[in-house]
Structure formats: C-alpha cells, structure tokens
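The following block contains the structure, expressed as structure tokens.
Complex shown without one protein chain; remaining protein chains in place.
Entry: chain A
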Amino acid sequence: METDLLIIGGGPAGLNAAYEAASHGIETLVIEESFSMGGQLRQQTQVLDKLPKQFEKQRGTTLARTLIEKLSTLNVKVLLKHTMIGTYQDGRIGVSNGVKTIPITAKRIIVTTGAAEEASVFPGWTLPGVMTIGAAQILMNREYVQPGKNALVLGSNTFSLEIVKQFKEMGVTVRGIIESNSELISKHEKIIKSIKKDGIPLYLNSYIENATGVGEVQKVTLNHNGITEEMNIDLVCIGKGVAPILEPFEIMNCSFTYQIRLGGWVPQYSISMETSSPSAYIAGNAAGITSMGGILLTGQLAAVSVAESLGFLNEKLATEKRASLWKELHCIETTADLREVFNARMALIKDYHEEANLLPSSLFDLSLEEC
C-alpha cells in the first residue's frame, strides 16, 4: 500500500492532522488500533473549553464526532483495528490487522500515539476490580457499565477528581481519595471545593498497604499517617497520571530526551514537529502531555510542516501558518495552567535545534509575549 502521508493513531491529534493535510490535497491514510476513531475523546464527557479558535466549546464525545465528520469529504482513508508493529529496512512501515502484516510506503509519517496511564504497584494490585481511573471512565461513558459500588481512588490529579465527581452521578460511592503527598496534586480550585463539599474523605500522606479478595478485590488496607485502616471496597482506581506512548518512535530510532513536565521520556522534535527520524513527525500527547487545545494544535502544526515538505504549501505560507499556530498554542497552554508544559516544550525544541544544527527560530521568544 502507498500513500503520501501515513498517520499512526486516530485520536484527536491524528484526526486534526489528517484534516489539515487532506485540506491541502495530500493523500492521507490513518491507521488506528481500536475499533473506532476518536481516541480518548470517546469517553470524555467533560466540556472542553480553551480549544483552538475554529472549535466551539463542546463535550469530548461531541468533539470526536466533529473531527470524524470533518474528514468525510476529504481524501482520507482510515484503517481501523490496524497496528504498527515494525519497520522494514527500506523504511516501509509494517502494519498488522491481526491476521497479516501489510507493508506501507509513505512519503511522510505523523505519529500520534497519545499517552498511557501509569500504574501503581502494591500487594494485590493485579486483582480484578483494581483498574486505572481511565478504565473506569471508559466503562461508564463508553460502555454504560458501573465499574463498582464502593471505590477508593489512588492519586489526586485533576483527571482523578473529575472522575470522582462523575462517580457520584453514577451511583458509585467514593470511600476516599488517597494521596501519598502532603497536599492534593490537582490545583483546580473549583473541583477541589466541590469534592470537599460532597464530603468525600481525603487521605493525605497515605498509601494502600494491600488489597485482598477471593477472585476480585474485597478489602483494602490503608495506611494513613502510620495508622492502618481496613475498608470493604470493590473498586480501586489508580489515577497516577499519563506518560507518552513511545514504541513507534523507538522502532524508528528517534532520539529521546527526559522532560518531567512533558510526562517523562519524549522524542526530540523541531519547531516543525519533525523528529530525528527522517520524514517522521510527532503530535498530540506523544509530544508531551498537554490539554486538548495543545493536542489539536500540534496535530495541525505537524500537518502544515508535512504540506510544506511535500510541496503543497510554499515556505512563506507555511512559516506564517506555523507562527500563528505556535502563538495560539502558547496562549492556550499558558492560560490553561500549562505554562510549565509550554516552557518545557520550547526548551526541548531549542536543545534539539542546537544539537542537530538546525536553524534557530524566532519562535523561541514566544514565551515572553503576553496573550
């Protein structure tokens, strides 16, 4: 199979990149390992604001449909239940549909693999009924299944707290939020206030000693400031944040760097979103954990750069477009409480430009500008 552009991942970054690329006339193929497109948007009932200016404020589930519908009239082919499993020596990408491997020749590749949730290990963490907080969200909003009745939530980032809020509406009783630090990870005042108002117990300086049960989790021993407490629980949700998914970049021999604010190990990339692997670009949460606005904008940025490199956009237009997208990204990430994420992203790009002897960019001064 041959295509101008191969996009690996049919989530928000991949879909928005596909829209931008195909709008310039680029023949685009999207492969997606799941049975439907939309990625994590498929279970996000949160209303997303601070989206790029062409998008209205909307629920994640609605945004997934919006992005998919936008592709319907364009030259975009989608292969569901297809996974990238390797590369050939000549640079072709090996994609499996579970039965056979299909070699794909693509002039350019954009990898938008997103992020995966981190686990937290304690005795009994593999028992059924112990799951990630994202898994509980999938069960509720995509599958219409109550994940449990009496829950403990381990970790107190904003995402965990959002799901705690939703648990109440779903008839799941949250028996406690457990945080090993001495304060909550989330700084989202509105949600914290609401959780305190609901009387959900917050256990700071605490951890799970063990989870036990026959065939599934039934009891959890909590250590709270050195004092142990046993609870009858049938659901433990681990909300320890997410980290970029890196396998395709490892397969393509991309260089990596460590940026804790971007989620840990991330591939290095340029101001054009190009990685150190020739013709391979990156976007979305794979390029650093950010907000939905950042995910969509980096997708568009990568696609603009691909359009330029394939001759569908001239250098002047592409540079202008990139500058305006970077400005919008800067404004979204700084107002969405992600200033440190934006700064880490710029530091990563600057380092990479210096190491790879790429041209410095005037965009590096962006962080000084007010929105």
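By our rule, contacts are C-beta pairs under 8 Å (C-beta built on N, C-alpha and C of every residue); 3 or more make two chains touch, one makes a residue touch a chain; residues count from 1.
Following the convention adopted for this analysis, contacts and distances are computed from a predicted model.
*Asks:* Going by UniProt, what is the name of the one chain that was not included in the view, given "Deferrochelatase", "Transketolase", "Sarcosine oxidase subunit alpha" or "Branched-chain amino acid ABC transporter permease"?
*Replies:* Missing chain, UniProt protein name: "Sarcosine oxidase subunit alpha".
*Asks:* Specify the residue from the set A:Thr3, A:Thr28, A:Asn141 or A:Asn157 that touches the hidden chain.
*Replies:* If we include the chain that is not displayed, A:Asn141 is the one touching it.
*Asks:* May I ask you to list the residues on chain A that touch the chain which is not drawn?
*Replies:* Looking at chain A, the ones touching the missing chain are residues 33-35, 45, 59, 116-117, 119, 126-132, 134-135, 138-147, 166, 169-170, 215-216, 245.
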